[in-house]
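Every protein chain except one is present and positioned as in the full complex.
Letters are used for the chains, namely A, B and C, taken in the order the chains are written, and counting of residues starts over at 1 for each.
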Amino acid sequence: MIQTNSKEMIAMLLAGGQGSRLGVLTNNVAKPAVPFGGKYRIIDFPLSNCVNSGIDTIGVLTQYQPLELNAYIGNGQPWDLDRLYGGVSILPPYVKGSEGEWYKGTANAIYQNIHFIEMYRPKYVLILSGDHIYKMNYDLMLKHHKEKNADCTIAVLKVPIEEASRFGVMNADDNLKIYEFEEKPKEPKSNLVSMGVYIFTWDKLKEFLIKDEGNKNSDNDFGKNIIPAMLEEGQNLYAYEYNGYWKDVGTVESLWEANMDLLNPNVPIELNDPPWKIYSRNGILPPQCIGENAKLHNSSISEGCKIDGEVENSIIFPGVIIEKDVIVSNSIIMPSTIIESGSLIEYSIIASNVVIEKNSQIGLNKKPILNNEKREITVIGQELIITEGTIVPAGVMVDKSILEKGA
Amino acid sequence: MIQTNSKEMIAMLLAGGQGSRLGVLTNNVAKPAVPFGGKYRIIDFPLSNCVNSGIDTIGVLTQYQPLELNAYIGNGQPWDLDRLYGGVSILPPYVKGSEGEWYKGTANAIYQNIHFIEMYRPKYVLILSGDHIYKMNYDLMLKHHKEKNADCTIAVLKVPIEEASRFGVMNADDNLKIYEFEEKPKEPKSNLVSMGVYIFTWDKLKEFLIKDEGNKNSDNDFGKNIIPAMLEEGQNLYAYEYNGYWKDVGTVESLWEANMDLLNPNVPIELNDPPWKIYSRNGILPPQCIGENAKLHNSSISEGCKIDGEVENSIIFPGVIIEKDVIVSNSIIMPSTIIESGSLIEYSIIASNVVIEKNSQIGLNKKPILNNEKREITVIGQELIITEGTIVPAGVMVDKSILEKGA
Amino acid sequence: MMSNVLGLIFSYSERENLREMTKTRTLASLPFGGKYRIIDFILSNYVNSAIYDIFILTRNNYHSLVDHLGSGKEWDLTRKRGGLRILSPFSNPGSNETGVYKGTIEALSRNMHSIRRSMAEYIVISGSSILCQMNFQDILKSHIERNADITVAYTRAMNGCNIIPQGVNLLKMDEDERIHDLIINNDDINAQDVTCDIGVIVLKKSLLESLVADAMSYGRYDFYRDIIQRLSSTLNILGYECKNHIFEISSVTGYMQANMNLLNEDVRKNAFVQPIYTKVKDSVPAIYLEGCHVKNSIISDGCKIEGSVENSILSRGVKIGKGAIVKNSIIMQNAEIMKTVILDHVILDKDVMVRENRHITGHDTYPVVIEKFSIV
Partner (left out) sequence: MMSNVLGLIFSYSERENLREMTKTRTLASLPFGGKYRIIDFILSNYVNSAIYDIFILTRNNYHSLVDHLGSGKEWDLTRKRGGLRILSPFSNPGSNETGVYKGTIEALSRNMHSIRRSMAEYIVISGSSILCQMNFQDILKSHIERNADITVAYTRAMNGCNIIPQGVNLLKMDEDERIHDLIINNDDINAQDVTCDIGVIVLKKSLLESLVADAMSYGRYDFYRDIIQRLSSTLNILGYECKNHIFEISSVTGYMQANMNLLNEDVRKNAFVQPIYTKVKDSVPAIYLEGCHVKNSIISDGCKIEGSVENSILSRGVKIGKGAIVKNSIIMQNAEIMKTVILDHVILDKDVMVRENRHITGHDTYPVVIEKFSIV
């Protein structure tokens, strides 16, 4: 009924995965809603990339624990996505005939929302996932897609060849045309790996989605099924090389590292970048307060914090309270957590709304540390209470409150 | 993370039902999204009642064919429900642990969204359904609820006692305290019937929802389980009498009647009521155009229409084209339908995006009509094409295009 | 896909004469075409061309415009980045006169502080006295491809206007559409073979900044005379033809004609080929009561008609009583016409009430205008 113009490209963001490798951090929230970088959530990165690239219509496919994610996205206003026509839409599974159907795989999730996509009559569809940290102009990628007259363009990254076997590897000719795709090959033939960012010409994708859905043996997955099928049928698949910072934050270690990268001036991920802002939903909090006894070194601290202790090489999220005589180093403290006086925290990720009571020690390493050895990361799950004087050794993942000393 | 004030009362709108008694009209859309009254959808009535009553936080529980309903509600802006905190939220079923769960009944749908309700820390919860046409100030009902110190208040309507057996009947004392509830009793003891509008004190409702969920034999339904259980346990249930216009539009006949009521000055449902506007999502359409050959009698016509024929006692929705030498009488023509020249339409509901080609006859009654006999309603389903010269007799429900003459 | 264009709209015209209709409102907020205001057509051009960063320059009487536009939601222009902004004429705090600019150049200069902060590369300027469906991306593309310094949109026929009104700029172009001179029309003329400016100009923001600064320093205030005409030999100023229907609204007769043209089906189709956004009023559908006669008219939501309406345009919420006859007239919002009134060639402004039995008749060449809130 509403007359409107069609959209050239819309984005579909796969946010349904459980993210089990993030352990206690995704017990109650979907991975894209995990806090990152002092005030953001992981999903802020693909969403902000979209709006900064001029894409104003985004479907977010959710399935697992979507409540917090849904509330976070809300009407999309923080990302300027509260549009009358387009904007951000949450797309959960639903009942069609007499029964409902959950999303079986990434491709099936898109398949089930063909009707949604067709509402906007797009020429191209951008497929994104919700667990990568990067700043990317999808508009340049689209230009490349059009220039190559591609059916599908896959964003790729050059990695050291010895790391390539952890990824999907694209084997492409000089013209960047992909002739082979190998998922986590033992002997990678190329160092171009997929970033999980695809642009498809919609008509073509739709055809392959419908075909794939008819195949009972398919996992209905882009990497495993759709891309190989397209290659097999001789479609035009092209690689698009991206040169900036990109990090998969699917594990505790990589999440910690990506946060620490923000404090390292030598790593090329600058968030303070006015023409390419990362937008996020801001809490309504007063500015941070730094007390008489605070000592701050190379750290990032957010709104609503009250800091009266020592903070070094750490990322402190909004609303955190750090009392005096606390030392926090090389750690990530998520929103509204309280660290009481006398506690020591090292190489840890403390999730949101945790209370670390007085004189506790989290993540301290008693072993001697060898050169170049990576420190193990300690994780405390959401909303836990760690009682006074508790010692949580390095590398432990805590998912229940510790209410008695020595427990 | 966002500090906010609690809400005194929030509304939960049950919009998940399939509405099978509306036949072809709900083949592809949920009942609350069915067009009504010339420019509205059924759900506009409870939504507008909420905002006019000062309720700004509404959860809409959807399950069946929600796409069109979701797109219609969008960010809630047409109802002034695009709030930073609160507003309208669509609540589909989702995956919690390792698998998802569909809504089993009305009470289970609320049960599955306890977490959503608790986000707003409401004192009271208003439960509404999405298939009634009425204008009601829920704030007055809340006042009554508080005055009576009730655990649950049920809005009731006085009906002729002979009709009461079609409804849930409330047997209440002089003080309006309910002592018995009978679902569609053969011998109704009272003419107070439930309108399907409940206010619960949230703590109490939560307690009964959890209890009901534990009962394996329960249908998890408000009328069948929650209300009887509360009565049984001696809770304070009160009736709140409503005196205005109210109509359940769950059948084709009642939907037609309710539309016709709008054209009857003697029926007390006035939509042109500035302090109690019914809001709706407006299409972006130009004003209506009345041509050289038009004849209009006691009809309601909406934006974007082009009328060059004769229209009598009919409701014409936005974007309808009625060509010359057409006669439409006692009918409802839903959005963007085209009636080509020479066609005759009587006592019909033509759904949206239908094309009635030239010289067709829809709903004409060949039998003599007795006094007081109700005319049968003819229904043409969404997006159908009725070929030139087709005759669709009275009372037929068409759910496939008629592409050949005489078919 | 990414927009790097800023829209600038002049909400007023320096040459309009619309009698009582613009006494308390700026031209851009004048009702037009039933439920619309003039600004709706202009803003929709920008939104439909995917330009979402828009400033509206005002001079005076712009309260009605602020009221109509609100936060810009209905045009999808409530945005964190860009969106709609009304620049009130206060911008230069040093000045002691407010709201009166010496010309378009001074208006631009006083608002240059805001314009400069936009990150846009190009600017598309529109006026408010000529309406036309236009895709600004097309004119922009032509501007870039033809390497123009300034592109000026023009129309050849002024379709829809019987005569070319005074004050319209007539462009002199060579065969490559390069503009080499400009004449300001001094008479209402009937000429056939002229090319008329329609108030749409495209240029780079940086060029606008320097042209305006330069003109101001010489005390030159008129964009057309002092920039386009004066610099036509040094800059590459090109024309761009707009072939869509033109609505010219700078006089009462022009306004009447422009409205009446919408009753023509081809004109209407052309005008509404893209969506025209406007303020949502949540009115009920129009009601046609027993005994009404309505012919060849445009009727808006919320009207209630018991009488006769012919060749007329009714805005929202108009009531026409039993036995009343309304012909060749424009009736604005919430006007109430009681029983057996006769109106012919009349423009009733908003909230006018015409009591029973009154007869008012104007003429094609001089429609009667009844001021807002009048009771006749």
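Brief remarks on what is shown
Quick note on the criterion: contacts are C-beta pairs under 8 Å (C-beta built on N, C-alpha and C of every residue); 3 or more make two chains touch, one makes a residue touch a chain.
Computed from a predicted model, the values in this text were never measured in an experiment.
The missing chain, though absent from the view, touches A, B, C when the full complex is examined. Contact with the chain not shown here comes from a single listed residue; of A:Leu61, A:Leu91, A:Val125 or A:Ile301, that residue is A:Ile301. Screening C:Asn4, C:Asn60 or C:Thr361 against the full complex identifies C:Asn60 as the residue touching the chain left out. The chain omitted from view is touched by exactly one of A:Pro160, A:Gly214, A:Gly234 or A:Pro287, namely A:Pro287. Looking at subunit A, the residues touching the absent chain are 37-39, 77-78, 271-272, 277-280, 282, 284, 286-292, 294-303, 311, 315-316. Although one chain is not drawn, its touching partners on subunit B can still be listed: residues 2-5, 8-9, 51, 53-55, 77, 80, 82-85, 139, 142, 275, 279. Subunit C residues in contact with the hidden partner, per the touch definition given at the top, are 24, 60-63, 66, 71-73, 78, 80, 83, 88, 90-91, 93, 98-99, 280.
Simple rule for what comes next: only the chains that are shown with their structure count from here on.
When chain centres are set by their Cα atoms, the one at the greatest distance from subunit A is C. The distance from the centre of subunit A to the centre of subunit C, with each centre set as the mean of the Cα atoms, comes to 47 Å.
Rounded to whole angstrom, the centroid-to-centroid distance between subunit A and subunit B, based on C-alpha atoms, equals 41 Å. Contacts with at least two other chains are made by residues 73, 275 of subunit C.
Under the contact definition stated at the top, the residues of subunit A that touch 2 or more other chains are 2-4, 77, 82, 84.
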